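To keep things clear, I will list the structure first and then write my remarks on it.
Just one protein chain is left out here, and the rest sit where they should.
Here is subunit A:
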């Protein structure tokens, strides 16, 4: 079938692009890190620096090949990367892949919750605003979105902590689980409680984009000839929205949500920092501050892949779901 063939070519092309993208990103970030004033040995040893003599430093450097030319170091790193080995994190003293897996399992809960929340809430806001265009409700939603669009995530996070954690005491101030409790004793409720504030922070900031986009799209749809014709057939209100509005607005909205993975990731980094939430974002900041080169590189590659996947799904949705690209047949009668 022509369509399966097209899809295959599309995926192959995308894979090649993903590969070149990752290669490019890895070279650039490797060079950046190598030329930054980070001293990886000091980062590794941490506060024990005074107890380590120059001889031992030399040994560590040799062990990691830190004295080799940068190009050789990159080739070494890249070839073990191709073999599936991301190296060992210096600050966690664990394989980078393990660290990322463990941190990501926390982050994904946060990001997924925020992603779904912001998608559903933003979509609803956009639809409501468009169906009530130029009324007070529309103006309020628009004002809210424009205000939010210019609010940094960490600022919103701090505000949430101040109001709901410090003043009202409804939720814990930070961390992913209660402090000083054995991990076996942490209940599901505990986890949810620690998730609420960061997830809300992340979604509050995330709704603006999707709401404004959906509003505009919905306004276009409502002004379209097919809505006019549907009204001429007697349809109105919710039926009209359900039959013709939703169908035509949902596809671009879902696609946009997937394409927004980069903002989601960026927002998560800041939000996790504010809430000391033990996810990828926090690990990224620590790896950067403390010069954990292998972890930092691993995280950069991982986030690139993450964003890339989002974009791929966004494109695939149009490709697979939209009948205009899905069923390329025409019939003559």
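Note that a contact is a pair of C-beta atoms (placed from the backbone, for glycine too) under 8 Å apart; a residue touches a chain by one contact, two chains touch by 3 or more; residues count from 1.
Please note the rule applied: contacts and distances are computed from a predicted model.
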Name per UniProt, for the chain absent here [options: "Nickel import system ATP-binding protein NikD", "Cell division topological specificity factor", "Rieske-type oxygenase" or "Pyruvate ferredoxin oxidoreductase"]: "Nickel import system ATP-binding protein NikD"
Selected from A:19, A:71, A:146 or A:229 as touching the chain missing from the view: A:229
Listed residues A:63, A:93 or A:324, member touching the removed chain: A:324
Hidden partner chain, residues of subunit A it touches: 225-226, 228-236, 243-244, 247-248, 251, 322-324, 327, 329-333
